[in-house]
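Working notes, beginning with the structure itself.
The complex appears here without one of its protein chains, the remainder shown in place.
Our next item is chain A:
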Amino acid sequence: MDVSEILAAQAEKQKSTAVEREIPLEADTGLLTVTDLNPTDPESYNEGLEAYLQSNARDGVQALLNALFALPSTQSPDGPVAKLLPPITQLPRAKPLPKPKPLTKWEKFAKEKGISHRKKEKAVWDEEKQEWINRWGWKGKNKEFEEQWLTEVPTNADIDHDPSKIAKAERRIRVAKNERHMTQNIARAQGESTVAGPSSREQRKNEINRTLATSRVSTASMGRFDKVLEGEKKLKGVKRKFEPAEVPVEREKAANLALIQKMEKEPRQKKVKKAAGDDILNVRKAIRATSRGKGSVALAKSSGGGKAKALDRHK
C-alpha cells in the first residue's frame, strides 16, 4: 500500500499553518501579542505596500494562533477556552501595588504562636426554628436571651430583676469592647506607619500639659491665689543654668578668642532705606502736602483738569 500521497497531503496541510522566518516570531500569549523581529524587507515593501503589510500581518496572526491553539484549553459552549500563560512583556502599572493591611494585635499574636484562623460562618442553624439565622445583626442569635418570652429567675432575685435588661447590658459591653479594640488597632497601625518622631499619644500628652500650665498662670494673680486642686502638682518653672566655675583651658581659650573676634568685627550696618531720590525733597511728603492727603492720582487729575479749564477760559 502506498501512503506517500496521504503523507504528502498531510504535510501540505501542516504547511498552510506553519510560519517560517529567519528569526522565529515571539508570541506573548498573556497579552495576545506577537512580535516579529525580522527587519522589514525593502523590496517587497516598495513593490506593494498594502499587500506586503497584509501578508506580514497574516503571518503574525498565524504564528500567534499556532501558539494559542497549542495552549491547554477547556471546552465551553462558545468554543475552546485557552488558559493563557503569564505575560512576558512588562507593562507599567496604572497604580502602585496595594499596601498590605496592617495586622491587628490578635492577628500578630496568632501569627507568632502559629494559631491558624478558623473562619466562622455568619449564619448558624437553629434547631428550634428550623432555619438559618445570623450570629449577630438583624434578628441575630446573640439577642436570643433578650427576646425569649420566658426566662428562669433565681429564687433570691431582686424585685426589679429584669433578665432581658441584664442580657442587653452585657451585649452592649461586648460591643463596646470590640469597638475599643478596633480603634486601638487602627491607632496602632497609624503609629507604626509614622515611625519617625514621637508617637501621637506622647505628643498629645505634651500638648495638654503645656496648655494646662499656661492656663494655671493665666489669672490676675498669675495663679498665686488659686485654689489648689487635689493631686495637682507644683508648677515647675524653667531652671537657670550656670556654666561651671572651672572649665578646661581649651574651652576657656576658645570662648575668649571668640569674644575678641566679635569685638574686632566692625558693627554690621543695618540696611539703610534708600530715599526716593538723592535730593533733599521728600517727594512722598510733598505730594501729601499739596494734594491735602488725597494722593498722587488725585493731584495729577486736579492739575490736568485745572489746566484744561484754564485754557478754556483763555478762549
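Observations on the model:
Heads up, the rule we're going with is that a contact is a pair of C-beta atoms (placed from the backbone, for glycine too) under 8 Å apart; a residue touches a chain by one contact, two chains touch by 3 or more; residues count from 1.
Just so we're on the same page, contacts and distances are computed from a predicted model.
Selecting from "Brix-domain-containing protein", "Pseudouridine synthase II N-terminal domain-containing protein", "S-adenosyl-L-methionine-dependent methyltransferase" or "Cyclin-like protein", the unshown chain of this assembly corresponds to "Brix-domain-containing protein" (UniProt protein name). When you scan A:3, A:94 or A:238 for touch with the missing chain, the hit is A:94.
In the full complex, chain A makes contact with the omitted chain through residues 10, 13-14, 16-17, 30-42, 45, 49-50, 53-54, 56-58, 60-62, 64-66, 68-70, 72-73, 76, 78-84, 86-87, 89-99.
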